[in-house]
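With one protein chain withheld, the remaining protein chains of the complex are depicted in position.
Let's turn to subunit A:
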Amino acid sequence: MAAGVAAWLPFARAAAIGWMPVANLPMPVAPTEKNKRQDELIILNVSGRRFQTWRTTLDRYPDTLLGSSEKEFFFNEETREYFFDRDPDVFRSILNFYRTGKLHYPRYECISAYDEELAFFGIIPEIISDCCYEEYKDRKRENAERLMDDMEDNKDSKLPNMTFRETMWRAFENPHTSTMALVFYYVTGFFIAVSVITNVVETVPCGSTPNQKDMPCGERYTVAFFCMDTACVMIFTVEYLMRLFAAPSRYRFMRSVMSIIDVVAILPYYIGLVMTNNEDVSGAFVTLRVFRVFRIFKFSRHSQGLRILGYTLKSCASELGFLLFSLTMAIIIFATVMFYAEKGSTSSKFTSIPASFWYTIVTMTTLGYGDMVPKTIAGKIFGSICSLSGVLVIALPVPVIVSNFSRIYHQNQRADKRRAQKKARLARMRISKTGSSNAFLRSKRNGLLNEALELTGSMEEEQQLNKTTSLIESQHHHLLHCLEKTTNHEFVDEQLYEQSYLESALQSYPSRSPSLSSQDGLTGTCCSRRSKKSNHLPNASAPASTHPHSLQELSAIHIQCGDQPPLSTSRSSLNMMPDEPGRLNCKSGQITTAIISIPTPPANSPEGDGHPPPSPAVQPGTGSGSNVVKVSAL
């Protein structure tokens, strides 16, 4: 039974009066309260601070420490109070949970201390109410990351039995592990710097000889620069090949950004080597040399700051894109206006709208080079509006947009987070809910045991078994038992249900072809299944493989053609009169769907004895159907 409504149990039991006159079977005996306690105040002494509450308040949640008989372990006979040696501040939130049904997480509280208290008192954190749940999860994740960072630092110690390849890879990734790695790291860094400086200095004019005009150093000392370039590229190539060799997953390494940068950095040299003779492509060759500047990005392996910047840009890409888009809009508008305003004036530099783009950009970013200036009055008016709005368009929205988008971005992240958390949360709550229905089924089995014991006349054991369930639980179970008697059906869990379904299906297979009902209410036919099993509650006690088994049942629908004589109402049903207003949704008169469960191969389903029996039995069933076409719904 879900927590919090234990106080309404008397009402629910009273409401059962509606079942009594229609029941055909006698009702089971109600559990009696052995000692009818009046509602009393109990005192909870938590490290000296006394809390008082009604006993029934605590009884609301019978599966926690305070709601169950576990608190009797903490009962202090002399002072007639329950003493807990725990934190009284956190206990306040916990006791409020009993009172209001909502568990709140106080922000000033340490997350691990809070978790410990919850675990002690037997409360699952998923119950934390929505107002505090996000905060709780965020703090928990932060804490987990912090602990993980600590763990990672400890991990740096050298593990034994690492292959040469693994050592090399670790040396590449963390240069601090060994001196060799550090040396390698610094050497490559030095050569990257050398290569970049070389590229820069290459273009500086160093005309020392007076009779020759200024020429860049690169053309004066061609050989020297060429040797330098070659040396750098050799080192980079060797480094790249070594990394490729050491990478645990070569394919993934080749796809990573850093390796692409490496390749782009050294390719121009090789292409240049190949193409020196051809005159036509020398232009392209010159362009290729531009790519040598990409070597500077190799520094990002050495600098974490660069990596963070890159990551930030990547994550803000959409916001930057929007900023660019809005700027483009403004530019186009103003360029058009300026073009038409300046069209009349002679010798106007505003020859076309794209030509006006340059003016607009320069004006809006308040650069104002002055190479293009409006001459007409209208042009000047619009030009001034353009520069004023340039300030607005560029300066103002940037912080607003940045903060706005940061908020929206975090909100989206939160929404996604919440969605992801919600699934896990609901799953856990569902498990505890099915736990309660399982409790009923379990206690039923215990109840049968009780009856058997009663017959044999051993009273003490019966009392012992009775004590395992609290009074509220036993009253709730009695209520469910009454409902069973009223409808003359029993509650079973999903496993038994499927078992019994299979048995009944096999017994009368040739005469029936059950039909698939899509939007069926809960009183569907025995052999009807819902088309989507997504709202199917995972049964906590069932083994995990039941679920894929049932999915597989749904996934293969046998369409039997022409088995049943076509009824005038084009329906075929299980145990139904032809004029029954069934809520079945059949496809057509000729095709009737029969759902046969495909037993999973024994290797995949490590289940108990429940499932192997159907497997041999279904075979003859499938064999007997004519024109059985297997349609997989997945």
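Remarks
The working rule: a residue touches a chain if its C-beta (ideal position, glycine included) is under 8 Å from a C-beta of that chain, and two chains touch if they have at least 3 such contacts; residues count from 1.
As a convention for this text, contacts and distances are computed from a predicted model.
The chain absent from the displayed complex carries the UniProt protein name "Kv channel-interacting protein 2 isoform X5", chosen from "Kv channel-interacting protein 2 isoform X5", "Translation initiation factor eIF2B subunit gamma", "Ubiquilin-4" or "Cullin family profile domain-containing protein". Across A:S93, A:S195 or A:T434, the single residue that touches the chain missing here is A:T434.
Residue positions on subunit A in contact with the hidden chain: 1-2, 4-5, 7-15, 17-27, 30, 32-33, 38-39, 54, 56, 99-101, 433-434, 436-437, 476, 479-480, 482-484, 486-494, 496-497, 500-501, 504, 521-527, 575-577, 580, 582-583, in rising order.
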